[in-house]
Every structure is written in C-alpha cells, then in structure tokens.
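Every protein chain except one is present and positioned as in the full complex.
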Amino acid sequence: MRKLLKGLHKFQSSYFPANQEIFEQLAEGQKPRVLFITCSDSRIVPHLITQSGVGDLFIIRNAGNLVPPFGSANGGEGAAIEYAIHALGIEQVIICGHSNCGAMKGLLKLEKLRLEMPLVYEWLQHAEATRRLIQENYSDVKGKELLTITMAENVVTQIENLKTYPVVRSKLHQNKMSIYGWIYDIETGEILSYNPNTDDFEPPQSILSNSVNESFVSTSAPPIADSQQHDSMTKQNSGDLPVWLSQSQAERIYRGSAAIS
Amino acid sequence: MRKLLKGLHKFQSSYFPANQEIFEQLAEGQKPRVLFITCSDSRIVPHLITQSGVGDLFIIRNAGNLVPPFGSANGGEGAAIEYAIHALGIEQVIICGHSNCGAMKGLLKLEKLRLEMPLVYEWLQHAEATRRLIQENYSDVKGKELLTITMAENVVTQIENLKTYPVVRSKLHQNKMSIYGWIYDIETGEILSYNPNTDDFEPPQSILSNSVNESFVSTSAPPIADSQQHDSMTKQNSGDLPVWLSQSQAERIYRGSAAIS
Amino acid sequence: MRKLLKGLHKFQSSYFPANQEIFEQLAEGQKPRVLFITCSDSRIVPHLITQSGVGDLFIIRNAGNLVPPFGSANGGEGAAIEYAIHALGIEQVIICGHSNCGAMKGLLKLEKLRLEMPLVYEWLQHAEATRRLIQENYSDVKGKELLTITMAENVVTQIENLKTYPVVRSKLHQNKMSIYGWIYDIETGEILSYNPNTDDFEPPQSILSNSVNESFVSTSAPPIADSQQHDSMTKQNSGDLPVWLSQSQAERIYRGSAAIS
Partner (left out) sequence: MRKLLKGLHKFQSSYFPANQEIFEQLAEGQKPRVLFITCSDSRIVPHLITQSGVGDLFIIRNAGNLVPPFGSANGGEGAAIEYAIHALGIEQVIICGHSNCGAMKGLLKLEKLRLEMPLVYEWLQHAEATRRLIQENYSDVKGKELLTITMAENVVTQIENLKTYPVVRSKLHQNKMSIYGWIYDIETGEILSYNPNTDDFEPPQSILSNSVNESFVSTSAPPIADSQQHDSMTKQNSGDLPVWLSQSQAERIYRGSAAIS
C-alpha cells in the first residue's frame, strides 16, 4: 500500500499538473472510442500495450475476459457492454486474451475447482463452449501449447457470446460495430488479431487494411507507415507466424480443429 | 483503431525491448499485491493514478465499481474476487469510485433506464442500498453535489457487499485482509480514502499511518518522507477537506445526514 | 394435533378472556420494537427466552437463522426485513443462533446433503462464508466444540449479510439501527451477545451498558438493578467466560484463530 501511496503522490505532484488541462476537459465527460474487454490478470495493462491516453478506452476486466451470453448472467459485463454501446456510442470492441492465463488453466482442470473455488467454477461455465471444443478436438495437445490454443479459442467463443447482446446485434445490423479478438503474449509483447474470414489469428495491421466496413476510420488520423510496421513484424516473425507459437502450435490455432482431424 | 495499432507498434518497438526482462519474468506467473476494483470509465487509469508497474494490480472493472453481495449475481466479479484472494493470496483490496460517474448518474434516475438500458437497470440493483440511503437522507441536495455524495456513499456500500464473500470473511477473521474505499476526482487528480473509524473520507496517507493491522508493510521498502507527503497534502487542502469538495459538500459526505438535519 | 387443540381451547377459555383488552388493542395494529431473527428449531421460543409479551417481537424464523445477502435470494427474509424496518419503523434487530443447531451440523457436512436434501443444501450456500471461515481456520477443532464455534461465527456472518440490505444501510447511516448477534445455549439457558468492538461474545448486559448510540433507551423505563444482574452473571460464570463453553472453547470463539495458531 505504501508503494501505491507513493505512486499516488508522484502522480499528483508531477503527472497531473503537467496534464491538468486534459483532466479538466475530461472532467466534463468521456468520449471513448473503444470498449476493451480483457482479463483481470495483473500483467495486462491495456493503456501500456496500446499506448492509449486517458479517456480512450472503456474497460471491462474479469477473470478470463469472458462475455456471458445475453441472459445467462447478471453480473457487470452486460451492463457495461450496454452502457458502452448504447449510452456512449462506442462502435469498436476488443476482446483480449493473453498467454499463461490462470482462468484458462482452471478451465482445463475444471472439476478441481468445484469445491475450492466455487465462484470461479461457476463463472467458467461461460467458457464451456471453449472447454468442450478443446476436449473434443485437441485431445492430443498438452501443456503450454494446449493452454495457448485454449486461450485463443476462448477469445473466439467470447466474440460469439458478445454477438448475442441486443445492443450489439442491432449495431452489427447497421454495420456500425466492429468486434476484434486479440491474443497477447506477455513474454514477447506480441499481439495477434482474429480474422473471421480466414479463421486465423494474424497481425492486427493486416486485418485492418483488408477491412471493408471500417466506417470509423478517420482519414485525418496521422497515417502509420505501413512498410515500417511490416518490417517490424517481419523481424519478429519468419513468415506469417508469430515467434511465440511454434509452427505446429500456430497451425492448430490458425486452422482450428480442421487441421487436426 | 489505427490509433491503437500505432500505439501497439510503439509499445512493441520501444517500450517492450527496453523492459524485456521484466516481461520475461512476468511470463512465468503473476504476484500482484493489490486487487483494484474500479469503474469501466475511460478516464480512470489505475496504473497512471498509482504509478504502478506491470504485474502490480489485479483489476476488476465494471460500470460503477459495484461488488454484488455474495450470491446475488453470477457475473465475473465474484470469480475474480475469489481468484484474487484464494488463488493469488492478495490481502489488500481497493474499491475506487470517481467523480462524474455515469453509473451513479443512472442510479439517481433509475426508472428512466428500465426500458432503454435494461441490463444497466438490473445491474444497478446492486447499488440499491446506495440509492435508498441517498433518497432517504439527502433529499435536499441537488446536482453535482448529490452525484458526488452518491458516488462516495456507494463506495461504502460496496465495501459492505464485499465483506459477504466467503474468502473475504475468512481472511478478515485472520486479520489478513485490508479493504480500502477510494474516491477519485478526475478534475483535480485527488484521491480520498474511507476511514471506517470516523466514517469520513480522508487523504489515504493519514489513514495508513494510523492503521494497526498492516501486516504487509515491508520495513525494507524505501521509506517515504512523511513530512513531504503531508506538506503536499497541506498545499492542496486548506484544513482537512479536499479542494474538490466545497465545505458544505464535504461536511455532508463526512458527517452524513446528521450534519444536514 | 389433539394436544394443540386442547391447548387452543385452554388459550381461548382462560388466557384470552383474562387478557382480552390487550388483544383488542393489538387488533388495531402492531408496534413491535424488535425484529427477532432466529432458527426454526422447536427448542427456541423467543417469547419465553426474553419474557416478551404479545406484540413485542416481529419474528423471522428459518433453518439456521440465515439472512441471505441482499439480492441473493427471493425468499421471505428480505421482504420481512424490509417490512419490519421500513413499514414498522423497527430500529433493533437481533439475530439469534443456538447450540446444537441442525442447520449448522448440515453446514459441516455439506456435500452429504446435496442429493438427500437439495433445498437445505442450496439454502446453506448463504452460510458459505461461515463454512469457509471454519474450514480455513478451525481445522484442528472437532465435535461439539466445532459446532458451537460454527454457530457463533455464523451469527457474525449473518450480521454482515444483513448490512447489505438497502433499508438497513440507510438506517445505519442515520445511527438509527442497532444489530445484535446472540447465541443461545439450550442446555444452560444462557445467552451471549456479539461485541463488534472486541470481536467477542459477551453477556448482553455488559454490551448494552457500553453502547453509545442506543438512542432508543427510554430513561422512564423501569431501571434494572445492574449490580443484581452482574451478580447473577458472576454466579453463572467464573471470570468472563460463559459456563457452557470450556475455557479453550471460549478462547477459540472469542479470540478467533489467533489463539489457535
């Protein structure tokens, strides 16, 4: 706690005065562009990963970045989604999973949790679609590889769950909603984004450049040097695959169970 | 989205390489010291406010920083609380509300939400104790002042709710759990902490220094010059009251309805 | 049933005529001063224990004297609490557990109830905070001693649960509500009351005399000779401990796990 209070003091005495004008503007109201749904895990810092500023991200965090299907839970997820989309008019949602996720580990040994952590056990029912998919399609995969695949498949599961919300369904119908599934590797800092067209996880830049209904893209936004980006990706990856997945791991995630069976 | 991708690129090309060792260590597992429960609001950046590092804060975020009483909801809150306390061994919890909170605004005109945002309406039932307290005790307060009081009282409500969780009750019994209620003012950057002994919100430093069961305080931690801290607080506040509350506002929050009637 | 009908006849032919005036007054409406929450157990007779008259106690009885946290159940408890406090204006609540409680026995072997008594099993989830506290802190205690500690800790759990109710929170804010936790020993007739300041169970008289916000105390009430009371308590107890707990039992309950470890 002393560490936090020290930090608080530092924030108030140096960061805040230097950015006072921004905070005063924000005090009037928020205008975030993105709803960011991620895990409670302490190693995930959305603002750091995306270098976002105060006011940019409306954030939901829970264990395992789950989105219970509409009507299946009465926790905070549904309300925050509804508020973000209906009241704030947010049109972009990112569901971000991550490597070495404790919730996903729990999902892979679910029965052990029933007595020891009953609330976690119940909560993970909202990832049951992930669990069953893994059980029925990846029985030959083990350890860290299995955990990574589970986490990645779970992001796709939660995208489907998100689509069951009335406010999301209506906006999707209007082509005013984009849903992104990200997986973040803590060890390498890399992020891949789900591409529904290929059922693959890919560097997010490449997905965006192919996107057709990105009505929100402002041409006045400072352009990103695409070449530079691809360079950096190329440096990390040989070919299209991220370095933190082995070739076979990646193929499993990218092509799904079809590649295995 | 381009802005985010640009940020992502910046993170990967500059921040990450410079801190690669930390991320590699963290990839093994997390050891956060604090469970931080706050609002989804885009203007709240816990790591910025507390100047915390990656791995320091296990975070739950929803609309209104609510903690449904144990058994009253099957959303992510209970599972994340259970995981944080039982699996990770976290012994400090901060529930952090903030000024100009949209969820609290909704709470003050709840009936209007019923049809338009039914999930938000349902969710705010977990702040019903706050709503009723305000209705029955602050009928003469209006506008921004009422909103601030509502937000502050709601933090106390959620502390009561948190105490109903089995993992919390057991740790409290062992004197191994500290629960802090914070209120954060976006406009001034100031934070006050709830003091259950006085039923007041006070600068967090003063509460900590009086705390008796702070078993977690490491004597090896770099000491904070207390005088310096108090100086800075004194500079911000004349007297005991925070600058972002008027004298009368503050009295209402601090002393409750007694000061009013 | 014949016994009851005989009793009914006796009530109507002797008790009622002798007290007809009281019943006629009460027929107009009730003005109870106390909400008494206790177990359905046939051995608990609140009016006998407290020598209360008709119209004095508004009573909730269920298995285990549980108070589900606000919003966690839709049984009669919440409604009766709300009615007692809001409609009747009751400002004092007693939650009274008792020795040899069947519900607490069930709580200590919960899994066995799942199939045989599923409703009891579900209901005891509202005492899960008690069960977990006992499991994590009293693993070395057994038998009758364990049952007594469980029952006592459960009263404290239910006090915490009660505080989550909107009508309770609002009245507590106004200092117009007192919550008492009692434990009653059937074998000795003794009652102890929870003292939150010391986290102890003590003779209720001693707690009351120290109480500061007992706004309800009427000075015109016939005074109780305190010395006489203390004498009688002293006769029953040598020292501060009640006779129905052994020295070690009592220490466990009174001082919590600290005394054990």
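Structural remarks
A, B and C are the chain letters, set down in written order, and residue numbers restart from 1 in every chain.
Criterion: contacts are C-beta pairs under 8 Å (C-beta built on N, C-alpha and C of every residue); 3 or more make two chains touch, one makes a residue touch a chain.
All figures in this text were calculated on a predicted structure; none of them were measured in a lab.
Although one chain is omitted from the display, it touches the following shown chains in the full assembly: C. With the whole complex as reference, residues 1-13, 15-16, 20, 23-24, 26-34, 40-43, 45, 47-52, 54-64, 66, 68, 73-84, 86-87, 92, 94, 99-100, 102-103, 106, 116-120, 122-124, 178, 180, 186-191, 204-205, 208, 214, 216-218, 221-222, 224, 229, 232, 236 of chain C touch the missing chain.
We take it that only the chains that are shown with their structure count from here on.
For the pair chain B and chain C, there is no chain touching both partners.
When chain centres are defined as mean Cα coordinates, C lies farthest from chain B.
Looking at which positions face the partner, chain A and chain B present mostly the same ones, since more than half of the interface numbers are shared.
When the CA atoms of chain A are superposed on those of chain C, the rotation angle is 115 degrees to the nearest 5.
We define each chain's centre as the mean of its Cα atoms; on that basis chain A and chain C are separated by 48 Å. Look at where the CA atoms of chain A average out and do the same for chain B: the two points lie 23 Å apart.
Of all residues in chain C, those touching 2 or more other chains are 128, listed in ascending order.
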